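Notes follow the structure.
Removed: one protein chain of the complex. Kept in place: all other protein chains.
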Amino acid sequence: MLKTFTRGGIHPPEEKLSAHTSIQSLPLPAIAIIPVAQHLGAPAKIEINKGDVVKTGQLIARGDGFVSANVHASVSGKVVKIEDVTDVSGYRKPAVIIEVSGDDWLESIIRNEYLDSEIKLTGEEILARITESGIVGLGGATFPSQVKMTIPRGKKVDCLVINGVECEPYLTADHRLMIEKGAEILVGIELLKRAMNVNVAHIGIENNKPDAIRLMHNLVMSHKGIEVHALKIKYPQGAEKQLIKAILNREVPSGGLPVDVGVVAFNVGTVFAIYEAIQKNKPLFERIVTVTGKSLRQPANYKVRIGTPVSLLIQCAGGLPDNTGKIICGGPMMGKTLINADVPIVKGSSGILIIPSGESNRKPVQPCVRCAKCVSVCPMGLEPYLLMPLSEQKIYDRLETEHVMDCMECGSCSYICPANRPLLDFIRLGKLQVGKIIRSRK
Amino acid sequence: MSILYTIVSLSLLGAVSALVLYFVAQKFKVFEDPRIDLVEAELPAANCGGCGYAGCRNLAETMVKAETLEGLYCPVGGNAVMARIAAVLGRDAVAREARIAVLRCNGTCEFRPRINQYDGVSSCAMVSALYGGETGCSYGCLGCGDCVAVCSFDALHMDPFTGLPVVDDMKCTACGSCVKTCPKNLFELRKRWKGEKKIYVACMNKDRGAIAGKNCKVACIGCSKCFKVCPHEAITINNYLAFIDSDKCKLCRKCVTECPTNSIIEFGFPIKKVISESSSLSTQLNQKEE
Partner (left out) sequence: MSNLLTVSPSPHVGTTQSVNKLMYGVVLSLVPAFLVSVYFFGAGALIVTLISIASCVVFESAIQRFILKSEVRISDGSAIVTGLLLAFNLPSNIPWWMIVIGALFAIGVGKMTYGGLGNNPFNPALVGRVFLLISFPVQMTSWPLPMVSRLQYTDATTGATPLGVLKEAVRNGETVTEVMKQLPDHMQLFLGQMGGSLGEVSAAALLLGFLWLLYKKIITWHIPVFIVTTVFVFTGILWMIDPSKNASPAFHILTGGVLLGAIYMATDLVTSPMTIPGMILFAIGIGVITVVIRVFGAYPEGVSFAILIMNAFVPLINKYLKPSRFGKEVKYV
């Protein structure tokens, strides 16, 4: 019996087109565009000037305040511009633009890829190095890792949960990372155990990655206190609340965080970045990105430098198909559509998905037939059929009592609705307004 | 015979109920200042919220309870209605200058090309929450008509050729609903002149001039030429964007001629400058006048 979360969930077609394509390094771009706000929290403050020559791995912006993260140069070259650049949202945000020349790394970075499993630093040193290296959650949330690792007073953490689930269809970056760098990930887990002073870690992997499950299972045999759990294939198993429920049967309370039930969760990509930061002195400036889509000639997994324009990834994957309707950054359930391919890859970009124009348009909306499918699939136990009209009619106090703020915007309700109703759109709008009202009360 | 019983018993029931209701109504009567009804009768009963209160009755209650009418104003009724209310309540009348809603964007389909297409719920609030819009200017009108839907006076309509909402000056009461609704803050209540004359900067773009101009042909690029030429110090420039204060402006139109991108709109004047043959907003409106 595979473990799973008990409430809701859907089974979209998995489409893991690139699951067996090993990671290739993407060639360097000619220009790298590095935004200073790639994470949740305050944007980093730029510390270099136009005209400076930077090395790969050099700090270019420092985190501003506690909930923030450092940003490092992912390439070497001259800073040609510091200006606002259009990002994923279509709005302009400040970024550092570097004209790439060569690939000159900081001397302190150990460039070889030999496995280094010796842990030489203390817990505090590990935390300091993670902060210094600009590590953020690479699963997509981009929450600064050092903030997550700082346990608030009065709370206790007894185990770590490592997220190797990758429940979004099409995405395979975490899968390939586990297969190719599984040992390194385990060292990263040991580093985290020391930094957070816990002895137990659980790795959750969805059952559609049997090779990764087998590999990780074999690797943990030589590690004490780490377990691998194969999980039932169901979206959104990779959401941290659902992951913790499936593995440990603990429910994070409404409005709370995993630390409230004694757990801190990390994505495998983040763990690998932590390994590199501690063992190789390498700050976060590259990540694995899946480039995929049924119309793409060569779906692949690339190791990409932050700041690379999406167009280069698409070019290496066989070029943009003529009938492209949407370019999505992320997976099909929660990803954001791009307005063009000039947008840069940032720390949270887990995948680029090409959707042909025939599948890009929404179907016509029909009246709600109260089939209750949305209620049965909601992993948080909410009632989307009710939240949508409340949001349309702007009845914000009732929206709040119906717990709209619990919604994690996974999209299961909109996915399953036979009447193609834009449930999640209205719920998101409602959350925005209710969030404003709640903040204005404080 | 049995019909008699029915008639008598039901009539008795009715009479008893009526008596009970009468006494209860008398005993639990809430005293309300009769002046509230009088004031409410003077108000236009639009319940638009333009006064800042919850409906016309709420405003009437507030006016009766307040000592002075200072700070209370019904924009729909205007000075005429406020004068009558002042007379009813025996207080000093308040008068304000008339205002009119103006859309500070002229980014039509011709001037501001689309760079992507949006597929989703057709609501400006929704689009604005998602991204910067279908054009390169993320400050401009999104064209989904949230303002049209919220106007209670039928004063806003979408123009299908320009993709922008048009204010019907005859119907607009400057209640402010469109101002509150527009997620891009494009509406402004400006001073209303005779003949509906208007001069305003039809742009809210705060990008650098080069970028603003690239995305829209009639964007304000913040070149400051209008600021330099204005004899009444009515123009300020902030964040590469000019703003004409309608209370200081004297309608001399020097700025309109100076503006290199034609982003300052003049309306209600005889045509002074030929801009372009086609769909410039002021040319269209002036043509409609003739």
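The letters A and B name the chains in turn, as written, and every chain counts its residues from 1.
Here is the rule we go by: a residue touches a chain if its C-beta (ideal position, glycine included) is under 8 Å from a C-beta of that chain, and two chains touch if they have at least 3 such contacts.
What you see is a predicted model, and the numbers here were worked out from it, not measured in a lab.
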Residue of A:I328, A:V346 or A:V434 in touch with the missing chain, whole complex considered: A:I328
Residue of A:P12, A:P43, A:G238 or A:P344 touching the missing chain in the full complex: A:P12
Contact with the hidden chain (one of A:G123, A:P169 or A:P321): A:P169
Omitted-chain contact residue, chosen from A:G204, A:G238, A:G411 or A:G430: A:G411
Missing-partner contacts on chain B, residue numbers: 114-120, 126, 130-131, 134
Residues in chain A touching the chain absent from view: 7, 12, 90, 169, 241, 245, 248-256, 260-262, 324-328, 330, 332-340, 353, 355, 357, 359-363, 366-372, 375, 378-383, 385, 403, 406, 409, 411, 414-420, 422, 424-425, 428
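Note that in this section only the chains that are shown with their structure count from here on.
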Approximate Å spacing (C-alpha centroids) for the pair chain A, chain B: 43
Chain B contact footprint on chain A (complex, rising order): 84, 86, 89-92, 339-340, 360-362, 422, 425-426, 428-429, 432
Residues of chain B that touch chain A when the two form their complex: 115-116, 119-121, 125-126, 129-133, 138, 207, 211
